[in-house]
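Heads up: the structure comes next, in structure tokens.
Showing chain A:
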Amino acid sequence: MSSTITSITPLLACLVSLIAVLPIVLLRKSPNAREGATFVAGIIKFGLVLYMLPTVLAGTKIEYTLWQILPNIAIEFRVDGLGMLFGLVASSLWILTSLYSIGYMRGLKEHSQTRFFTFFAISLSATIGVAFSGNLFTLYLFYEMLSLATYPLVTHHQDKEARTGGRTYLTYLLTTSIGFVLPALIFVFVKTGSSMDFSPEGFLAGHISPSAALVLLLLFTFGFAKAGIMPFHSWLPGAMVAPTPVSALLHAVAVVKVGVFCVLRVFTGVFGIDYLESLDIATVVAWIAAFTVITSSLIALSQDNLKRRLAFSTIGQLSYIILGVALLSDRAVTGSMTHIAMHAVGKITLFMCAGAVFVATGKKYISQMDGLGKKMPFTFAAFTIGALSVTGLPPTGGLISKFYLVTGTVDAGQVALLVIFLISTILNAAYLLPIGYRAFFPKDKELSKTPFSWKAVEEASLPCVLPVCITSTLALVLFIKPQFLINLAGLMLGSGG
Partner candidate 1 sequence: MTEQAPIFILLFPFLTAVIVALVGLRHKSLSWPLTLVSLGASVCASLSTLAQVVEHGPIRYKLGGWSPPFGIEFHIDGLSALVAVTVSVVALLTAIYSKDNVDAETPDKSSQYYSLFLLLVSGLLGIVITGDAFNLYVMLEVAALTSYALIAMGNKRASLAAFKYLIMGTIGASFYLLGVGYLYIKTGSLNMLDIREILETAGLFNSPTILVAFILITVGVWIKMAFFPLHSWLPNCYAFAPTTSSNIMAPLVTKVMIYVMVRMVLTVFGPNYAFEILDWENIVVWLAVIAILAGSIGALAQKDLRKMLTFLIIAEVGYMVGGLWLADETGITGTIFHIISDAFMTLCVFLFAGIVFAKTGARDIYALEGMFKKMPLTMVGFLVGAFSLIGIPPTAGFFSKWYLVQGGINSGNWEYVVALLISSLINAVLFFRLIEIAYFGKKPAEGHDHHHGDDHAKVSEASFTMLLPLLSTAAILIVIGLYNKELVSVIQDFLSQFNLATSIR
Partner candidate 2 sequence: MELLQSIADSFNYWIYIILMMIGLYALVAKNNLVKKLIGMSIFQTAIILFYVSIGYKDGATIPILYEHQAHHGHHDAGHGDAEDAHHDVEHAVEEAAKEIHAVAEDHADGHDAHADDHDTLVDSHDAHTSSAIHAEDFANPLVHVLMLTAIVVGVATLGVGLAITQKLYGEFGSIEESEIIEQIRTGK
């Protein structure tokens, strides 16, 4: 089933947005043309990814070797099920986020918009690069590129808060990638001497001792700190100083998902599920992830700043994905891969809603949003759907992935972890659903205390609201039609879905 064809398409898909930097910079004097360039690039990129979808679904891998950079190691692209799944999510949501950014950035009259769109495009290149990279080295290359390219986005406001946030951001991401991933990477290379190509069987088996395997696994899991696993999570709330489109795409989709994606790759492509099963070390990671899930949910409950609450929710959801793959059962792994897409769609909706509220009213705190639903019905309807999806309730896509995760836990026979799943679901519901509920049905006496007058408030501009509606619809659609995602995930398990 694993036939392979060579094609330059993955490289093109990766490069499109990088090339788009040129027109973006050149057209900086006319904002409309500049944003036009972003859109064209986004659509081409999505088109290219979509173009590869049927091939990949048919079980064929698409390969392209760009450059033999080290003896034995090349910069190499290979599109398989997992990469395709992630690539689809990232490239499709980029288009929507671009639309949203226009509304948001213009609505708030942000400075340096050219720089913003430039680095946004570069970040997307890096994200797709990660998704399609064919070996560990290429993965690392794009991972680092993403860290650096997002720094100007995170610190966009260039004020004191941005400075602190940016510093935390880079400190965590670079410390872990240089301190943990790089030595692990070189260690793997020294011990195996292989080209480090991902393969379902992994390439570590037989080269290292079990204790070294455990150390390596932990180095990778913590090293890819973009996955936000505790205790390397605090960059994410810090990064919320960024403009909302950045938080939406990067810190709900691109950056954090790159983190979990890398961890998934390490589990499924470097170690190989079978090898991990024989070693019996993944449970350690599973429990760390479980701890993160519960802790972050509890912290999220106590946050009043909407974006921060969402950030902690993200940390918890990311750990679901890691937890799923660490369970090593087929259904749990499928669940965690699907959850990348489901959570992305749900969380980006939530973030965009938070941004839309900010654009329309300037409010950041949940306690200030009581009763706002009547003035901004679309936004808060979308918010509620997003919240349902993230919590994992019908009729949204979130249910599908959570179902797989939970049944996978049962398959793995981890009852204790099952309990954790259930508790965290309740917590999810507790910190997300009341926001939408109270927006529509405020308690009167609280509303009367709010000094803020709602009279002048109306929905944010169309570019802000439209993407929100699209993504929330997407969350509903994925409930009905999740099969292709599951098929893509199934490709990775060799069962064909």
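A word on the picks: all candidates are chains of the complex that A comes from, given by their letters.
Please note the rule applied: contacts are C-beta pairs under 8 Å (C-beta built on N, C-alpha and C of every residue); 3 or more make two chains touch, one makes a residue touch a chain; residues count from 1.
Quick caveat: nothing in here was measured; it's all calculated off a predicted structure.
The listed chains 1 or 2 are all part of this complex, yet only 1 touches chain A.
Within the complex formed with candidate 1, the residues of chain A that make contact are 25, 28, 67-72, 109, 111-115, 118, 140-141, 144, 148, 152, 155, 158-159, 162-163, 166-167, 170-171, 174-175, 178-179, 182-183, 186-187, 189-190, 193.
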